[in-house]
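Below you will find the structure I want to go over with you.
A protein chain is absent from this complex, but the other protein chains hold their places.
After this line comes subunit A, so read on.
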Amino acid sequence: MKCPWLFVFTVLCMRCEAGGNKPRRGRGSMWWGIAKAGEPNNLSPISPGVLYMDPAVHATLRRKQRRLARENPGVLAAVAKGASMAVTECQHQFKYRRWNCSTRNFLRGKNLFGKIVDRGCRETAFIYAITSAGVTHAVARACAEGSIESCTCDYSHVDRAPHRSRAAAAANVRVWKWGGCSDNIGFGFRFSREFVDTGERGKTLREKMNLHNNEAGRAHVQTEMRQECKCHGMSGSCTVKTCWMRLPSFRSVGDALKDRFDGASRVMMPNTDLEVPAQSNDAVPHRVPRKDRYKFKLRPHNPDHKYPGNKDLVYLESSPGFCEKNPRLGIPGTHGRACNDTSIGVDGCDLMCCGRGYKTETIFVVERCNCTFHWCCEVKCKTCRTEKVVHTCL
């Protein structure tokens, strides 16, 4: 499938997210660049003020995102951490696939994951979901550490007033004294909606796809949380039991999203949006108010398939072949990638090298083995010399 607007998109358009009116891919994705901005070669310690002042970071953010960063001191460091966590996780999950989630060198105005995100394919869906999940996770974590002081107890009834009055602050203290406060994930979730979904208005199908996948990423962080309980009743018995939710490790979120990637559903515009009279009761009104931009339902491409749930990933077009180098889509190809000659899966040499064949080398590697960890900072290992057979695609 050909997307004509891709040709229009040039590097010159680097700031067009502010005033761009061309129907392009998701316009809110430039912030991914922040993942690289937090790296030590750019800045030594991540302190909120410094990160915010950095012009390279500044340029990647939309106006609303800058406002959010200004209003919530410390949040930018968390977003940066979340983004880099997402990149690492994406690369881990796709280590043995033709597309290995490689990122470009961070340059202003270019997308971190390359031009693949211009296509509405499965890989793009995963990128959107994992980055949105990363922000949710990292912000919730930062709240628990106390490094973002503007985290809220319960976001639902505050409704993000830009300037909070003293009375509201006093009311919050009262709420804390009365009913306490827990659940950092709520703020992470809503902040991620505000920050990540900026610019995705949900009007075009592509924007709907992005919104859906962003929501799916966040939903996975929420559902992967695990409950822990502690009994503290009379004499420590379970007459009184308090439970709380533990933030999942980001690996488990990545695993869950990878499963959804494998079972992602291809979707098309819902009937109602194609000016077809509403047939079902739950059809959305044609012009959705901004608040209800998440209340849409995407229709599966194959009418026999199920409607995608809120945790499913959705895509619009089939993935391009990742075998050969394709500069137009920013695909490096699988030349020189390592593969597994005994596997029949996607990491196997047959599939990975796309039938081009592979070369086999035998090398000796010196590895650490039988390690014991001595808290805090010492790992005692034996060194083992092992022979390894490495296969690389031609």
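Everything that follows uses one rule, which is that a residue touches a chain if its C-beta (ideal position, glycine included) is under 8 Å from a C-beta of that chain, and two chains touch if they have at least 3 such contacts; residues count from 1.
Just so we're on the same page, contacts and distances are computed from a predicted model.
Per its UniProt entry, the chain excluded from the display bears the name "Protein wntless", taken from "Protein ECERIFERUM 7", "Protein wntless", "GPI transamidase component PIG-T" or "DNA primase". Only one residue in the set A:169, A:344, A:365 or A:394 touches the chain that does not appear here, and it is A:169.
Within the complete assembly, A:147 is the residue of A:147, A:204 or A:392 that touches the hidden chain. In the complete assembly, the contact with the undisplayed chain comes from A:251, out of A:63, A:95, A:203 or A:251. Touching the omitted chain from subunit A are residues 141, 143-147, 149-153, 158, 164, 168-169, 172-173, 176-182, 184, 227-228, 230, 232, 234-236, 238-244, 246-247, 249-252, 368-377, 379, 381.
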